[in-house]
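Handing you this structure, nothing more for now.
A single protein chain has been omitted; all remaining protein chains appear in their positions.
Chain nomenclature is as follows: A, B and C, assigned in order of appearance, with residue numbering initiated at 1 for each chain independently.
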Amino acid sequence: MNLKVKIGNLELKNPVMTASGTFGYGPEFEDFIDINRLGGILVKGTTLNHREGNAYPRMAETPSGMLNAVGLQNKGVDVFCKDIYPKIKHYDTSIWVNVNGSTIEEYIETAERINELEHIPAIELNISCPNVKEGGMAFGVSCPSAVAVTNAVRKVYKKTMVVKLSPNVTNIAEIAKAVEAVGADGVSLINTMLAMAINAETRRPVLSTITGGLSGPAVKPIALRMVWQVAQAVKIPVVGMGGIMNAADAIEFLLAGATAVQVGTANFIDPTVTLKILDGIEEYMHRHGIKDIYELIGGLKLN
Amino acid sequence: MNLKVKIGNLELKNPVMTASGTFGYGPEFEDFIDINRLGGILVKGTTLNHREGNAYPRMAETPSGMLNAVGLQNKGVDVFCKDIYPKIKHYDTSIWVNVNGSTIEEYIETAERINELEHIPAIELNISCPNVKEGGMAFGVSCPSAVAVTNAVRKVYKKTMVVKLSPNVTNIAEIAKAVEAVGADGVSLINTMLAMAINAETRRPVLSTITGGLSGPAVKPIALRMVWQVAQAVKIPVVGMGGIMNAADAIEFLLAGATAVQVGTANFIDPTVTLKILDGIEEYMHRHGIKDIYELIGGLKLN
Amino acid sequence: MTNSILPKKRVEDLSIIENRILNEDYFVLEVESQHPVENIVPGQFVEILVNDSKNTFLRRPISIYDVHPQRNTFELLIQIVGEGTQHLSKLTQGQKLDTIYPLGLGYTLSKAGSKVLLVGGGVGIAPLLYLAKKLHQNQVEVHILLGGRGKGNIIETERFSEFGKVYVSTNDGSVGEKGLVTEHSIMQNMNFDMIYSCGPDPMMKAVARLAFKSTIECEVSLENMMACGIGVCLCCVTPTTKGHQCVCTDGPVFNTRKLLWN
Partner (left out) sequence: MTNSILPKKRVEDLSIIENRILNEDYFVLEVESQHPVENIVPGQFVEILVNDSKNTFLRRPISIYDVHPQRNTFELLIQIVGEGTQHLSKLTQGQKLDTIYPLGLGYTLSKAGSKVLLVGGGVGIAPLLYLAKKLHQNQVEVHILLGGRGKGNIIETERFSEFGKVYVSTNDGSVGEKGLVTEHSIMQNMNFDMIYSCGPDPMMKAVARLAFKSTIECEVSLENMMACGIGVCLCCVTPTTKGHQCVCTDGPVFNTRKLLWN
């Protein structure tokens, strides 16, 4: 049974990855699972400089989902390279860094540093974070700005580069095509959806930032539609995510055209969920007599 | 205690309305509630000509929500005027017709017919239906086309005209401002979100139309954010909806800036829910010593 | 299909009187109402809210299996197929069932003296018991053919035999005649005035074809994905000679002449 998938020049041992910002750097899950079984892990969103992130409260529970307004809290790319990378570089899985910036220059500089790390074969260029005042989602909601960042980072980053798209747009396929045209090796989607929670009793927003990003099963039907639309529109691989909680969900994304999937919020509910999803995909393939995962990818049957 | 709200020249006895396509024409609920207590009802989306709608299956259950792909099944405006209107015109509530079209001409003609009905004080111009091949959402996802329909219908429709906006856009506030500029008396939002469901076992889309519209509590945080953004951007009243299941949800929309709310999918779960919401709002106002509903509208407290 | 004045629809927290487990797949809930149930028509159904279940958002439609006006209760025969029915199977006496009922149009009752056949497949037998009872009360000669994949799917035959002659067929022949219901010997001699059916679509279509050939009227009860159950969402449509109709309010019982089944 073949579970291997290719994204750019990169081969993943299977299509099950973790989503950035929901898996820390990996060590946090060592008590729960064998990380080396994963297809890949995305480390927490990384910026050029240290960021404290937004003020508390940063989280709200919503029907079948949650809002977050973390705001890319991280210690900056140098601390990542110096202190964190050495602790995770031995993992026998594909470790991608989720790269962020307030300006194109910051994206470039961060990507350049990551480019030097031998055991990081790919970056995910995050042009879709809804929780920062500057940069972030602003880059991801129009073609010209998405192209500008992608193009600039493509010039300095030599390995596999996947661009993470924002769902908060009228036409996500158009933006996917635009970044494909300037050298993205793949696109990943969806990031969180801009949303809001209010406490009726206190008459205040629940989050310190008023709005935040919605994730979890609530967004799955929207994510699946977007992955389907984008997969029709581009030739590069699509990495699908948004509300994946179990193997059936993951298979739905594969059928819609995703070459790999990322599991995000589900890690909070069950830190062992990624391996259950991997096992579930294998069991499904076995049950349906599927020899190669590529039979599932884009395998949606239409009459 | 004042519960009356104004939209255009129209006064509603309270801010609790029903959402189009989820309440039939009203008589379907006579066994369950006293319709005359409602602030208003929106009848099923109406077109110039009879429409059979999309093929079965048209529905999928999703986490905290549902997809529909009804596709504006209705008997056409003439049957509405001749057969349905006489049965509902006596209701002591504000009856609005949700007007749809594949072309601007169809919108105009439909609105002209409705304009003649004495007991219909308002229309909701639906430029956001995601479930029809022509027209529908296509009008609602760009400013020029939204302006074109609104402008054209404004010329022939003399009573209160509210434009129903699509959430499937990058910047909903911009579209709200555009239709405000050409004479909309209010905007209502959100219509359903374009989404998709796949049956992993059969490897087929669940809906005959592949994609459909997501509604229910799953979309509430997104709807609330959009109502908040639009209420900041326009001076005309905003009618808020999307996943309202109870009085607390409705109050959240009022706080975010909605002058009235519409209850949709919740009617399927509990056909008496609208009156529970109305009672709940009154109870809340009593408990918080609020004399006028306008103290709640846009009353979100920010530090 | 019936045109008699239908009882008022209501939302009510019904009390569970009993949960009778038939086997690992089927159970019968008997629920008590605060309102008269005697006007419920065979073929009508209820919409149940499954509380305390994470993944059931919409209500679940279930046929009314039998009605007991004396103790003001009715029964529901349910097959466990997913999370909703799984949760319902765990309910116990004294718990409440949040229910909208009675919904839909039921079967047309044949006249006294006529001879009819009821064909049920799997859990599709559910709406047929109360129908058999009412027909029997009306002096109709009732024949009942119950089909299923195997022995485990043939349930409640004793209940049916109170109201008519019961025949059984299973795909694997583990009980009754072996084969499809349409291959059963009773179907070879079609001297009925009316056929009523409920079960999987292919079965009902085959039964309808046989009925059509013998120019016997045939009513079937359809199962569609429903969101509201009260005719307002327009999700549960089926194509008919009059265009799309709602299974929940124009049905679930349809005369097969009206359906676009060949």
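The rule is short, and it goes like this: a contact is a pair of C-beta atoms (placed from the backbone, for glycine too) under 8 Å apart; a residue touches a chain by one contact, two chains touch by 3 or more.
Remember, predicted model here, so these are calculated numbers, not experimental data.
J.: Please provide the labels of all shown chains that the missing chain touches.
T.: When the full complex is considered, the omitted chain touches A, C.
J.: Among A:G8, A:P57, A:G183 or A:G298, which one is in touch with the chain left out?
T.: A:P57
J.: Kindly note down the residues of chain A that lie in touch with the hidden chain.
T.: Within chain A, the residues touching the omitted chain are 21-24, 28-29, 31-32, 44, 52-53, 56-66, 68, 70, 73, 216-217, 265, 267-272.
J.: Determine and list the chain C residues touching the chain excluded from the picture.
T.: On the chain C side, contact with the omitted chain comes from 51-54, 87.
Keep this in mind: only the chains that are shown with their structure count from here on.
J.: What chain sits nearest the middle when you go by CA atom centres?
T.: Going by the distance between chain centres and the overall C-alpha centre, it is B.
J.: Would you mind pulling out the distance in Å between where the CA atoms of chain A average out and where those of chain B do?
T.: Here the centre of chain B sits 34 Å away from the centre of chain A.
J.: What whole-number Å value describes the gap between the mean CA coordinates of chain A and chain C?
T.: Using C-alpha averages as centres, the distance is 48 Å.
J.: Counting in whole Å, what is the centre-to-centre distance of chain B and chain C, each centre being its mean C-alpha position?
T.: Taking the mean C-alpha position of each chain, the two centres sit 36 Å apart.
J.: For chain B, write out the residues touching at least two other chains, lowest number first.
T.: 60, 62-65, 216-217
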